[in-house]
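Here the complex is missing one protein chain, while the rest keep their positions.
For chain A:
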Amino acid sequence: MKLAGKVKAWEKHQKAVPSVDEPNGKVWGCFRSCFLQSAAPYTEGIAYKILKNDLGMDLREAPGHTSCGAIGYHGDVSNLETQMVVAARNFSVAHYELGVNNLFSFCVTSFANYTEVIKLWEEEPELKEYTEKMLKETTGREFWIPRVSGGRPSVVHASDVFFANRHFLAAKAKYSLKGVKATDHVGCHYAKIFPEESMGGAEFPQVLVGILEAFGAEVVDYPERRHCCGMGFRQCAFPENRDYTAGSVYKKLQSLKEAHPDCKLILTNCPGCTVFLDAEQGTIKEVLEEEFNVSILDYAQLTGLLLGYDPFKDCGLNAKAVAIEPLLDQIGIPYDKSKTAEQRRRPF
């Protein structure tokens, strides 16, 4: 029964993302994440290397692309109207300046924001009209709507592109996750706002599980798997609110530890989760003297490790609160053991 429900949900939530062997799967326009570029810039660095060098993609971005501004939307400094016109501007730059038809973003909040405005334009013709008019008035640019997933108005997330190409990546992998227990933590803004736009929906999202399974991992479930990491925009951004973030992380990791104490790897696709699920383990250790030592890697960092990229210089695992070496040892990935942990992390 349970399995039948899962299969049914999975069939309902298939998203069509072209892989690199398809004619429209090679050229991509991409939007950077302002959270990643500020708090974890190396994650976009390794994602670029993999997509360009290992998959041979042509990635295009314009100097004039801006942030989607959605941190400011969920942080209450802009209106929905603002978000629509900023999105339309970024789409227009990508299509008319860079000649791209397919777009992905590195941030799940950008993904949700772009999805939200595209749906609004579809559902409320007057909002589309407003956006077109305002875009022309403020920038002189032409309106254009991307159609990435199955030819309908949509954009996708960078982790969708990794998912679509997971078998090509797994075929190139130097190391495998065989015998390694792992689980996923899918960003709320990837799956919860528009479950129909999530690979697999909100209940059984496949986007990260598919990547883990392609690399041979044993995927485990735990009760609080779908609980938010507690990033919360203004909650994590202002230190006085961050008890909410630390509390959410504690709840999740306690639940994982009870169900699978030997699972030491969580794969993420959201910038906020990637940073805070790791960092708050440091807070918990300091405040409660409780250690979880669960490595939090995003889809690009994990793929990079398995393809043989350097854990520190390429994948940026210098700046984690949780030491990565035990996981590298478990997978069998070599690193310079003649250096101390600090020397490996501090090159200057």
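As a convention for this text, contacts are C-beta pairs under 8 Å (C-beta built on N, C-alpha and C of every residue); 3 or more make two chains touch, one makes a residue touch a chain; residues count from 1.
One rule holds in what follows: contacts and distances are computed from a predicted model.
**Student:** Looking only at the UniProt record of the hidden chain, which name from "Transport permease protein", "Substrate-binding domain-containing protein", "4Fe-4S dicluster domain-containing protein" or "Cytochrome d ubiquinol oxidase subunit II" is the right one?
**Tutor:** Of the names offered in "Transport permease protein", "Substrate-binding domain-containing protein", "4Fe-4S dicluster domain-containing protein" or "Cytochrome d ubiquinol oxidase subunit II", the absent chain's UniProt record gives "4Fe-4S dicluster domain-containing protein".
**Student:** Please identify which residue in A:177, A:207, A:279 or A:294 touches the non-displayed chain.
**Tutor:** Of the listed residues, the one touching the omitted chain is A:279.
**Student:** Touching the hidden chain in the complete assembly: which of A:139, A:254 or A:293 does that?
**Tutor:** From the options A:139, A:254 or A:293, the contact with the absent chain belongs to A:139.
**Student:** If the missing chain were put back, which residues of chain A would it touch?
**Tutor:** Touching the chain left out of view, chain A contributes residues 32, 34-39, 41-42, 44-45, 49, 60-67, 69-82, 84-86, 89, 112, 120, 124, 127, 134, 137-139, 141, 188-189, 191-193, 195, 202, 226-228, 230-235, 237-244, 246-248, 251, 275, 279-280, 282-283, 313-314, 316, 318-321, 345-348.
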